[in-house]
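Below you'll find the structure, written out as structure tokens, and then a few comments.
Of the protein chains in this complex, one is absent; all others appear in place.
As written, the chain order gives the labels A, B and C, with residue 1 at the start of each chain.
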């Protein structure tokens, strides 16, 4: 089977992953409307390609928070990579380093931050954080990440509770016994999900009550995080101009426009639609990124044209891992890189700096 | 089979109910366009969720006409509950009370008002009224309801004649011999429906001529009702700003925006679309509710964001009954409650009072 | 099989008519986009129904050009009724008279005007005319119709040449040998259609060259028609405000907004959309009617709300004939009548005079 485009990897993963793992990665909240909208919304955007510009020398590099990456596509934080490939996040880290791009490691990794760091020394990595009720646990995670050379701290803001993903509930999703959420000190017990009241708080794998995620987090906690670390803080999960303004005012260094892959509140906006509103509100004061729905190089070009500094891929990275571990993930990134470069050239841009809003328009449809 | 969301109950009911009963509950008028639009219209509304608000303590209670209910979802009036479950409306009343919400009992119940009251003493109930040609019959019903402790009178305004529901005509729908529309004094004969001229007047089960529904009812009859009872009057079936204004001027205490589940005039507006126009016209002078198309907690949140004080569910309640009687209906209500609470939290609202129009926008699609 | 709505008759006709006849009646030009749009466009219009109006006494009668009909639905001109039922147009005439409505007999009838008149004396009938190259032939037809008591002359304006209906070309459609286009004096030879250049002029059944339809007809020919007869002239096939203005200026008494059932120019407007523009241009100076896409009583109500004085049905009348001749056509008309009356009542109108534009809005979709 030739792996020509990202959907080839998706088909492979759907065929070869255990159903419970595939379902977990594929899951969207409720009717999966937002999950699917993330993709459909890209199709409503039309390019306005320019011709006869010298595109013989292509430069697709960019910088995020001052660090150069080979092209504006990084790896979004997703949990439980061992469900996709035995080496789990270690393979992810190696692939990202090999392709010279950024990997955002999740709190819910099945390898420790230390293992991830050791697997790919020198790679550009950010650490994704959930704030726990047990603040000491979160503080420890932040400080471990900083010590290990992670270069950014990504605070996920859209998960005070876990979204309702029907298939996970049906499957009674839990991690296999030999996998652990190793980053959390206490034993991490994966509870069976249920649609009961209890499920509001604990729809998905979670720790015991005392170390559970903290739904009382507010903007002021940004200041608390700030006090813990010198790492730049990137906030993930912003979808409105109002929150974008708050993020800037609270001193974050970056914003990831995200709806958690459509896994949290169903029927929120597609991220590429929300990006427009966030970029407008931010007015260049901090960097803005986007994840969700990226399936080909042209999507990356659209996101950049609408103001994203970089995009992050979630599920496609997992498909790559499922295909061949770090090699498979590199294949995915390389295809996206080739497609992005080609799209840029065909749109008349020789370097990332030439990409702008003039390149796109929203379809009348 | 795990019952995870409302469509699981729908699938169950479709599989286990007699076809003639399923068809009757599922029926929409003519091409069923409005029935289906009620659901589709919700999908065209997008949330604008807000992040990092303290949602650790959730309060989903609300009040309707001054009485507190556990969450803003009540039971809409629908007929013939014994078609779904042997105990019929008695089970419905018990489930509503158990969940501490409001049940609007239909004139076309297969239990008497007295039986319903006795089944769940102390529950919050409103009584739904059709005005009959024989006004004394209607008067007697209103006064029985008031004596029995019903706390509101819901006048259905959209059924001067019964809509044309093709499957009911094909099935020759009639109640099984052992069921009766017990609330009406005279024997209630269920006539076979036909597509003839006669069918305009009597498309569906009806009484003898002298007690038939009165198609000459006008706004002045609100004053007549007012003279019969001290109960608050809620008018059900309003879809336009003009009629909303008339309702307020004629002194009703509440309006239910409804198209009778798409069973009356086909190709009228979806109720969630009509809600916007009605809320705008009413300007807070009376409470506005909505029914039709509610299938998950997020739909409830959208309706409240657009100005509804509470929503009412029709078919989903019947599916719950069909599944396990009062227990099944409680399951349905509990799922909606959990989903509504989760949607609120993920949208950044800790209490119903924080829900507002800023939470939603209409999709460009 | 219960005949509950018009699509039941369509299914019957599709099943029992010879394929070549079904295809001929069902045919649309080219991709059949306009044929299908005629129906879809109705679905984009939403009612704004009004409640609590006294609809106990319903009056659905109307007048067209001064003559009362039982409800605002007439029979549009279509050819070759013997393809649907042995008695052909004689049955059509009888059914129309029985239902007290107007029948527009086509030039391309398989019965003579004399036979039609004799079959249903006293019925309200208009005669549909194509202008032939041999003007004497057309003149004779007009004068025969007037003598026979036809009360209107309908000039079809949208067929200078016949549209390209692919199935008819594939089928090599021609009339069976025992049927004739009896109204035309000369023997009417049905040529095999071909997609050649020749087919531009003669795509469908036609006479010999000298009596063929005249593609040089212009607005001035209205004056010529005027000179031949005292009958009111109704022009059929108008789709733009410009032509509506010209029609009024040239002294016609009525306009039928029509796209020939989508059989002429594909991808012109749906008739219900064109109606809005024509009604606006005409400003009440002459009566405006519409045909195409009417499939239920609600469609009739929408057309009247948008300014049509009456609608005409084409294919549904043929389905009725195919079902049971004049009895079947009466069934079709009776169902439409019942549905129209019910739609009016549910929208809050007790008589045709209460129908207005306030009843409808165009869907955002």
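Just so it is clear, contacts are C-beta pairs under 8 Å (C-beta built on N, C-alpha and C of every residue); 3 or more make two chains touch, one makes a residue touch a chain.
Everything numeric here is computed off the predicted structure, so don't read it as measured data.
Contacts of the undrawn chain with the visible chains, over the full complex, involve A, C.
When the omitted chain is restored, the residue from C:14, C:144, C:166 or C:285 that touches it is C:166.
Checked against the full complex, the candidates C:10, C:23, C:158 or C:291 give a single residue touching the omitted chain, namely C:158. One chain is missing from the display, and on subunit A it is touched by residues 2-5, 42-43, 45-56, 58, 296, 298, 302, 334-335, 337-339, 341-343, 345-347, 361, 364. By the touch rule set out above, subunit C reaches the unshown chain at residues 30-31, 33, 44, 157-158, 160-161, 163-164, 166, 169-170, 195-197, 199-200, 203, 214-219, 221-222, 235, 237-240, 242-243, 246, 264-269, 362.
Throughout what follows, only the chains that are shown with their structure count from here on.
In the contact between subunit A and subunit B, the residue numbers used by both copies make up under half of all numbers at that interface.
Between subunit A and subunit C, the centres computed from C-alpha atoms are 60 Å apart. Shown for subunit B are the residues in touch with two or more other chains, of which there are none.
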